[in-house]
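For reference, the structure discussed in these notes is given below.
Note that this is a trimmed complex: some chains were dropped, and none of the rest were shifted.
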Amino acid sequence: MKDKPEKLIVKGKRLDGRKMDELRPIKIEVGVLKRADGSCYMELGENKVMAAVYGPREVHPRHLQEATKAIIRYRYNMASFSVEERKRPGPDRRSVEISKVSRDAIEPVIIKECFPKAAVDIFVEVLQADAGTRTAGINAASVALADAGIPMKGLVSSCAVGKIDGQIVLDPMKEEDNYGEADMPIAMVMPDKITLLQMDGCFTQDEFKQAFELAKKGCEQIYEMQRQALIEKYGVEGK
Amino acid sequence: MNESIVAEIRKDYMYDLAKKGERVDGRAFDQYRDISIEPGIVSRAEGSARVQIGNTQVLVGVKIQPGEPFPDTPNEGVIITNAELVPLASPTFEAGPPKEDAIELARVVDRGIRESGALDLAKLCIEEGAKVWMVFIDVHVLDHDGNLIDAAALGAIAALLNAKLPNERYEMGKDAQLPVADLPVAITVAEIGGKLLLDPSLEEEQITPAKLTIIFNKDGSISGMQKSGTGMLTSEQIYQAIEMASKKAKEIRKKFLE
């Protein structure tokens, strides 16, 4: 790991030249995999994630079935080459937790009653990581669900805010995350339904408010890009 | 089938109560069940505490031993937090490696301790780059009647307050108090029928669509948050939850930790 830079904000700009409230460049591609029922590739700065949706499909083993609605499963996984130090393949505690909170973030919009006894499986593979993989994954998963034609109440849009050199910034990248003072990923369904909220670090209650409002603005921008990607593919939003 | 009908009726009843400002066990929305903390219950451990919140019962043990620091923090001690949801504590817990609930519990407790600066990690360095204190925080749930996170977090900080650095055992002088620098308190808020309530019982947890845990430092700042459950919260609910929780955290800290 590189040494901590002296300052993370220089002359009002962040190390990568961004303003405080600026997202990294985003690229969203819909329907990029053949085998999956729905898929989405997303780049968020240096993050590269692939999401696939399979379902509705049968549930094995049977005792996991629910009589009146679909079960939702979510697996977040990092490729071993996606980070600087090679990661051992397979789930670790971090990825298990991220899978859970991501499912909690996505599940609220899925109209599960459409598919009793079935499963909808969401798989997110992180191909390259640079802080923000869980939010990128949720964004991609949300688009992949739409691509798969799963009925939803809305798209889930997700981004993080951080605190660096005492200032609140949108969408922190790796170095800002490593050396920053706080990190808070959220996910939102328009106009104001929060489905993910995690925080670690240190916010005064005022800072929290400022950060939270900024994060919601970020989600709104991402929502527009998700919508645009779906329109490009399907002509209309969400199929 | 009957079972699920009963459950449905019970759920409707609890939602109706919530709308009237009431809870099924008669508590106020901002009221905890009785809390008790017994530190030092396990003498084999360097620190320990049993926490009861109503019928929920959690035992936290702290073991401390010398070990190697992580390469990127050569002069800091190491915290390792683990939670075991043993099948003794609930008919729904199964033996085996920790599943997602246990992992989430451990990680939220861990972040509460770590991000709050509760432990001064620099003071846990014995020899830079070579030897530091490893602090193992093990959460052992004994009886699960809801709100495990608050109980476990309270147990963790109480066990750390109770803990000694075992210098004698490793021939490094006298045993000393563990350097505890802050007193984080985790408060979980549950949403039921649009209303927010503290310290959800198991029955309430089973019907709540969303919970939000907020961890507060002594100075009132926030050092951790975790939303869980497949529901949604409005911004207003989140601000309200922070307000409710902030007050309660102060109360609990004062009563049990200071």
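So that you can tell them apart, the chains are marked A and B in the order they are listed, and the count of residues begins at 1 in each.
Rule of thumb we're sticking to: a contact is a pair of C-beta atoms (placed from the backbone, for glycine too) under 8 Å apart; a residue touches a chain by one contact, two chains touch by 3 or more.
Keep in mind that what you see is a predicted model, and the values were worked out from it rather than measured.
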Report task. Formula for the whole complex: give the number of copies of each chain kind, using the labels shown. Result -> A x3, B x3
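The criterion applied here is as follows: only the chains that are shown with their structure count from here on.
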Report task. Could you please state the distance in Å, as a whole number, between where the Cα atoms of chain A are centred and where those of chain B are centred? Result -> 26
Report summary line: Touching chain B in the complex, chain A uses residues 1, 72, 93-94, 96-97, 99-101, 103-104, 107-108, 184, 189, 192-205, 208-209, 212, 216
Query raised in the report: Can you list the chain B residues touching chain A in their complex?
Result: 72, 98, 100, 103-104, 106-107, 111, 114-117, 209, 212, 217, 220-235, 238-239, 242, 246
